[in-house]
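Scroll down for the structure; my scribbles are underneath it.
Only a single protein chain was left out; the remaining protein chains are all shown in position.
And now, subunit A:
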Amino acid sequence: MIEFTMPSLGADMEAGTLMEWLVKPGDHVKRGDIIATVDTQKGLIDIEVFDTGIVNALLIKVNEKVPVGTKMALIATDKEAPVPIQKQPPGVERRIRATPLAKKMAADKGIDLSTIKGTGEGGAITHVDVEKVISGKIPPEVHEEEEKTGAAENIRMAVAAAMSKSNREIPHYYLDVKVDMSKALAWLTEANKQRTVKLRLLPVVLLVKAVAKALKEVPDLNGYWENGLSEKQEINIGFVVSLRKGGVMIPAIHDADKKNVDELMTSLNDIIPRARAMKLRSSELSESTFTISSLGEGNADTVYGVIYPPQVALAGFGSITEQPWAESGMLDVRPVMNITLSADHRATDGATGSRFLMIVKKFLENPELLVQ
């Protein structure tokens, strides 16, 4: 029997509240299926299962808040004979069952019925249940949502927690390099001539591609610091998306090194709006191995990022600006981008970081290498 636990969706996550089960005991699930939605500081997240088998039992009730790592469900592998299915509440009914009198009393007293456990028929909330709360015999269950003062603030707190941890624990070192983007932009112009407006590539896709390829060559920067550096096989690029109301979300582009520029563009077009809407899947929140922070056009020249733990490095891309550019004894004006690396000095040293930046620079200045 496989235990399905509340996943960690980032270093800052301590607990999540189950909002809905999308499966019931007896359902067949396969790796990657979304089986639940969980409310976290980063919004409602679709939780994926990592195993294939048959749901045996759902252990957590809707609206229950549990710490990361708590057993949420048992999944029988295909080899295991499914244990007789226990009758479980369907968990999908969100309408509150309450008697007319209970509703009226709760409304009069300003009590949220969702905080009361019903003891009536079919779990209906009766006037006796409301009276017990009014008389203080049973305190209402403190509901997570009541404490929240808004999604933006939750995100703020999540960012604060992660960044504090990073600044407290990670000895950062910083490197930067200027890159002439003229060839890259010319390549993009040419490439976009063959694409419809919808499929058009943006400069950012070259940055993602260049980083992914560079990480193949410098795997030390693609991993987690967990009492030592553990390099990751997959190159999942976390892409910082800043939210309109403040805060950031960092959805992952899985296997970025294996995707071509068009596929990467498709990924970006998919995850950015979903990140803004706070509708991401659990794997997109928890599995990035390296982070890119790209400021985009018309913004600051340089960004020195703070590493998102337990990752060990972050690449920052400023906006492309025209700058004087000396080359072969000549002065020219070129579109230039400042690229920075923030890296964990516990995991790597400046030489490694520098090698990485120089490879990124090489790819961006020779874009034909990127699409090989």
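Some notes on this structure:
Just so we're on the same page, a contact is a pair of C-beta atoms (placed from the backbone, for glycine too) under 8 Å apart; a residue touches a chain by one contact, two chains touch by 3 or more; residues count from 1.
Quick note on the criterion: contacts and distances are computed from a predicted model.
Chain not shown in the complex: UniProt lists it as "Alpha-ketoacid dehydrogenase subunit beta", one of "NADH-quinone oxidoreductase subunit K", "Cytochrome bc1 complex cytochrome b subunit", "Iron(III) transport system permease protein" or "Alpha-ketoacid dehydrogenase subunit beta".
Considering the full assembly, A:His127 is the residue among A:His127, A:Lys259, A:Arg334 or A:Lys361 that touches the omitted chain.
Listed residues A:Thr99, A:Ser166, A:Asn236 or A:Ser267: the one in touch with the omitted chain is A:Thr99. Within the complete assembly, residues 99-104, 120-122, 126-128 of subunit A touch the chain that is not shown.
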